[in-house]
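What follows is a set of notes on a single structure, which appears directly below.
The complex is shown incomplete by one protein chain, all other protein chains being positioned as in the whole.
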């Protein structure tokens, strides 16, 4: 994987000036995710009404990859139902593991497709997937 | 070291038909010596009067080298004073370690000179020295 | 033996072609440790020349390579023993460490006062001494399974000794002294029916026969790489995931932690939780190369060939009137380890004398003193084969044994 593909403008923008970073006033679901081996540590905040994720944000610290991945994920799930969000998580993780055979599905990941080849950098996979695992936790706990 | 030098008639005779093997009626000093890594296990019996080792014998089991070395040692120390016996032990052990510079001293070891080159067979050194260490123990304890 | 070309195989083992005191080496001490094929030695060199790094800790190229090679080796071991998940495969330094890990991390936690630990009288010291400690500290009882006159284990003895109070059964699949192969599957089944966990010491079996942990249903399996062509310093502990999860960590330090605070630590997931400190990647890589080598030949072929060697050796040895065999005299449930006594000749003298003819065999208690006492033999001579040995080497063994008697002054 080329640095060109990794540290794109999109990813740098999301990692350094994310509009999704900060606290939400009315969060009713928060979930912390961390990656002990590299120290990435994020907290997702969600405002859920019924089945719908109305708003989302995150706080915490980590590398550009983990920060950008979190921010891009949040853009994607805002306004989605929990089920849809869960489906997005599955799709993202399959993509990373290169187990996604149905290429049409890639499209629904929108900007998150930027991490498509992170599997070629095994040391960074955990950075890219942290937010998504954390979201899955949050959704499962709040069924 | 050649087998010719090791399994000599002298040594085989001493290991298989030792006249020094068996119990003494009036032993007043016995000492067990063993070699856990190879299982040699002997017990020295001494009849001491004052400073003199009047009689000696051994029981136990072990390889030809340990049995012969014990028997030859007993021949050598019978009738000697404890001090002389101690001196013999030192001389024998120095010979084995190839630290004996005074070659005249070799003579006093008589038949025990047969073990002169056992140092070339590191795995068998302990067999040859077992009896001598045991005798030293016995003498030190009975000062 | 068409498809098994031992001459070809021997070319892979540079050690075997060396001369000892001018005589061709006849190495018959494989139960102690085996020699290494060039494929394994080269794998070590290649690892150091191309990919050496501390795994799991580096995002740089070599760190990633080393991590991959280490984890691939783990997966190769998993496949070799047919474990469910590579989380169940823990690398240690040898079988001894694996057994001690179990004693400290399982035994200390789960054995209580009045419980029983059952082992066999033929265990290696590594499968005895750790349990003595647990039994003493926990006020539990260490019980022994004894063998029948045929050097085999009757299931009646198993039924007698394993009771509802038995918490741990730990037994070698194959004795390193007698060559006996024990009915592990039945023992595991009976142990489980009594609520015990069963540990299988595969140090002597794994190198020679297909072992399937799921089929035998063992809770734990331990073995050493160096007895199966791999480098020294690498061993394996297999454990069922749910039981490993229930255990306390053993060695503590780098790589086995999640969060360390000044006074508290949380631990990493399996298998890392049980692997503290910089792992022996070289050893794991070498073990993977060894497994590849064994697989390429095929354990079934190896097993069959070794059976032929064992049959031949037993026949020849029993042809010497002064030889007494300690162990089963037929091929049923026995491996390629043969212990014997040559009448009137102490095993250490035997070993010194045959060594001058190039023949390497083992003399002593073979780290099994309780068995030696049980056999009433202070020491035995032992030969143990691997698939690179030959019948003509057995002929040399027999020739040299006949000479032993001459050297020790007996008529021929």
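The first chain written gets the first letter, and so on, giving A, B and C; residue counts start at 1 in each chain.
The rule is simple: contacts are C-beta pairs under 8 Å (C-beta built on N, C-alpha and C of every residue); 3 or more make two chains touch, one makes a residue touch a chain.
Because the structure is predicted, anything quoted here is derived from the model rather than measured.
Across the complete structure, the visible chains that the omitted chain touches are A, B, C. Residue C:125 is the one among C:72, C:110, C:125 or C:316 that touches the chain missing from this view. Mapped onto chain C, the footprint of the missing chain covers residues 14-15, 18, 20-21, 25, 27, 29, 32-33, 35-36, 40-41, 44-45, 48-50, 52-54, 57-63, 93-97, 99-100, 103-104, 121, 124-130, 132-133, 135, 142, 144, 224, 226, 231-235, 250-255, 257, 259-265, 276-283, 348, 351-352, 355, 359-364, 367, 369-370, 373.
Where chain B meets the omitted chain, the residues involved are 36-37, 121-124. Although one chain is not displayed, its contacts with chain A can still be listed: residues 3, 6-7, 9, 12, 16, 37-41, 61-65, 121, 123-124, 127.
We take it that only the chains that are shown with their structure count from here on.
Using the average of C-alpha coordinates as each chain's centre, A ends up farthest from chain C. When the C-beta pairs in contact are tallied for B-C and for A-C, the bigger tally goes to B-C.
Chain A and chain B have Cα centroids separated by 80 Å.
Note on chain placement: the centre of chain B and the centre of chain C lie 39 Å apart, centres being C-alpha means. Between chain A and chain C the centroid-to-centroid distance comes to 47 Å (mean Cα coordinates, whole Å).
Counting partner chains per residue, chain B shows two or more touched chains at no residue at all. Shared interface positions of chain C, defined as residues touching 2 or more other chains, are absent.
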